[in-house]
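Part of the complex only, each chain left as placed.
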Amino acid sequence: MKISVFRKEHFNAAHRLHNPRWSDEKNARVFGKCNNPNYHGHNYELIVQVTGEVDPETGYLIDMKVLSDLIKEHVTEKFDHKNLSLDVEEFQDLNPSAENIAIVIWRILRQLLEDKYELKVKLYETERNFVEFPA
Amino acid sequence: MKISVFRKEHFNAAHRLHNPRWSDEKNARVFGKCNNPNYHGHNYELIVQVTGEVDPETGYLIDMKVLSDLIKEHVTEKFDHKNLSLDVEEFQDLNPSAENIAIVIWRILRQLLEDKYELKVKLYETERNFVEFPA
Amino acid sequence: MKISVFRKEHFNAAHRLHNPRWSDEKNARVFGKCNNPNYHGHNYELIVQVTGEVDPETGYLIDMKVLSDLIKEHVTEKFDHKNLSLDVEEFQDLNPSAENIAIVIWRILRQLLEDKYELKVKLYETERNFVEFPA
């Protein structure tokens, strides 16, 4: 039977929800306060779940320090204290909704993890709104 | 691959665990303190999980404002500051255990959500006792 | 210099806010949903703060096990899974607002603690509404 380990990290970022192919009126109607042209922001909490077999030599699925360093180097360093809409390459042509941020983070980490591991990410935009990918 | 979004809402309610087909002695033995005839109460935390495909136009699975309004109108308005055993129609003939409250909430929301979405509800009766339906 | 120790306990209870010297209309207007005649309820979180000098023999201000047992015997056993408005003597003639519950708990514990200790209680009715006595 497989086991999952979870590592929680965080980053603070600004963003704006906006579809450049829509009129300003439609953007305002669909995205409401989240469409503020001057941006707003969040403390994002990220939980990365890795699933696989325990190594009998270490009792580890994966070294949590290694996993934490991977997330920090490739995700939180890139996103923390940034404006996702302006500063982060992946969102230059993609709306930085919680759903899309989670999918982007999953893609970044999926390339870096060995194939033997399954991967999920859970992203809290606020304590009351959060997403998980893949479901 | 599908994604899940989660919305957390809350309500405060009184209830009593009781089976009217049992004697008072059996009710007291099975339900213990939860059988107090004068009721007791909880701050219930409700997490609604909706699963499906992201809409590429919005980057949303479902508009969280719409989801939150749906939960408020059809669940928390009905249950908040109420006595579940006395004031809520669904529990006139159903014991308001955490399990049954979660199932009732799932049935209410299932009817209101489009078929393309999968639905789960998680209900915290206390920080230490909680349920999820369906498993 | 003095030190404070804090012990957190909890209880789940029903109550109704009501002033028997007022009309039903005034009660409904002032207390709103909290005036529901069938009661509602909460998970109360209680933090008891005791202040004084550290005993150099033990390194303790007060034995936390002793403090916890005192709170359980004299407060949470009396209030847990009860209807404060109906089952608890102290609220037969006193509105069980969060403020009054905190004051009642303070009075109970003040009598039981040695005079050399200062005492405060903090009571969370919900995560968003809480009180502290004395200020």
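Order of writing sets the labels: A, B and C. Residues in every chain begin at 1.
Just so it is clear, a contact is a pair of C-beta atoms (placed from the backbone, for glycine too) under 8 Å apart; a residue touches a chain by one contact, two chains touch by 3 or more.
Keep in mind the model is a prediction, meaning the values are calculated, not measured.
Note on stoichiometry: the full complex in this file contains 6 copies of its one protein sequence, with 3 placed in the shown coordinates.
In the analysis below, only the chains that are shown with their structure count from here on.
Copies subunit B and subunit C of the same chain sequence form an interface built mainly from equivalent positions, shared numbers / all numbers used being over half.
Distance from each chain's C-alpha mean to the overall C-alpha mean is smallest for B. Subunit B and subunit C have centres, each the mean of its CA atoms, that are 28 Å apart.
For the pair subunit A and subunit C, the distance between mean C-alpha positions equals 41 Å. Chain contacts: subunit A has no residue touching two or more partner chains. Residue ranges of subunit A in contact with subunit B, taken from their complex: 17, 19, 30-32, 94-100, 102-103, 127-135.
Within the complex, the subunit C residues that touch subunit B are 10, 12-15, 33-34, 36, 38-43, 80-83, 86-87, 126-127. Subunit B meets subunit A in the complex at residues 1-9, 51, 54, 57-61, 63-65, 118.
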